[in-house]
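What follows is an incomplete set of chains from the complex, kept in their original frame.
Each chain gets a letter, A and B, in the order it is written, and its residues are counted from 1.
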Amino acid sequence: MRALSRKNESLRKIELLAGVNKFADGSCLVSFGDTRVLCTATIETKVPMFLKHSGTGWVTAEYAMLPASCQTRIEREVVKGHQSGRSLEIQRLIGRSLRAVVDLEKMGERQIIVDCDVLQADGGTRTASITGGFIALYQAMQKLQNKYKLPELPINDYVAAVSCGIVNGTPMLDLDFDEDSNAETDSNFVMTGSGGIVEIQGTAEKVPFTENEFLKLLSMARTGTIELIQLQKKVVNSLNPKSEEE
Amino acid sequence: MRALSRKNESLRKIELLAGVNKFADGSCLVSFGDTRVLCTATIETKVPMFLKHSGTGWVTAEYAMLPASCQTRIEREVVKGHQSGRSLEIQRLIGRSLRAVVDLEKMGERQIIVDCDVLQADGGTRTASITGGFIALYQAMQKLQNKYKLPELPINDYVAAVSCGIVNGTPMLDLDFDEDSNAETDSNFVMTGSGGIVEIQGTAEKVPFTENEFLKLLSMARTGTIELIQLQKKVVNSLNPKSEEE
């Protein structure tokens, strides 16, 4: 039995609280059960070197866990002097996923940084970061549009992510930390509002998996991301772009 | 006039929410107005090198600001590869201040790390960290006492901190970011429940200050810390040590 009698194909309780930060250009406190990530988006007027004088914008992400977010305290990455491979891998995934639904040319030569700081980690922090990061990004894009009088919002679809895995032979949606630790196969899926796939990652943790098993996970992820995107739509509808102006 | 018609000798709205984190051994979300710091305390069974085989414990602190906590986004310290001088200075102050009310020998050879992560910064983050960090530390000490059957709680007093400054010639208590930016003199005071002084820092930002001006700031700080410690006492009284057990 899963915690709280959850069904195998059910998400945990999802919350998306937009506008929780006073100074950021966009923000969202996202919860997937006990996993809680503070996503904030900041507009900058400079772009990475390779885009200078291109007229095109950029969206990037950074990811970190607070030291006491886990069951065992983790050392701050600054103490070791560099980000771990895991953090770099996750923030590259978040950035790619968000850029998949952004029209970078419409942004003009500006950058939005989406910071995903994990306050509490109970599995699925990267998928929560993408799902909540989209809301923070959306808010910042509204502010960008207002401030620079852009003809259109530079976002062309929704994007959300969810994990699936095979635990003791059973495919399950949205694994919590304990399930994830026991999974034979662990996977993450990033999908858009119009049904396209942005990213698939599947990893055999203990034994290789079969094509059929993988297709079951893909199907569960489809159900999960549809539900997540419906929640995103509600939040987006409630955002009053006027309130973003300073 | 100060924001929200605050009087010169008044604190901002103070909130101390204990137990906000599922995995930490103690936690407190502290607000001084719009300044918000998440303080978490973790018990470790190892101590720093210089205390090995001494039978004595240690309390230390770490301090960091989330990138979007400020009016202008600040780069993560891990990106530069090391903590800034300001962060190191602040976390050393927090650690010293908390140790001033701890009986390290009563802890046994264990360490408590108090992490202070600034979610939103509107002035006074170091004083909020000390004030809220005390609550997180207190909770962790209760857990330590229960877990290791310590005869007494290794805490012997309350400790809180507040900033004062001279802004346009006027002494003021608990400066917000705008006041702090305009202050001629900036100071921080750390005091205990029994009235002792743990730390005094006074800095002339623009013009040197006089002894009389300094004494006025000291007197205001006395009033402020008394009020903060009353709030701490309420929170401490509401903590049920039983609930800390696993």
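Throughout what follows, a residue touches a chain if its C-beta (ideal position, glycine included) is under 8 Å from a C-beta of that chain, and two chains touch if they have at least 3 such contacts.
Computed from a predicted model, the values in this text were never measured in an experiment.
The total count of identical chains across the complete complex in this file is 6, with 2 shown in place.
We adopt the following convention: only the chains that are shown with their structure count from here on.
Look at where the CA atoms of subunit A average out and do the same for subunit B: the two points lie 32 Å apart. Interface residues of subunit B facing subunit A in the complex, by the touch rule stated above, are 21-24, 27, 34, 38, 40-42, 44, 62, 64, 66-71, 73, 76-78, 81-83, 113, 115, 117, 119-122.
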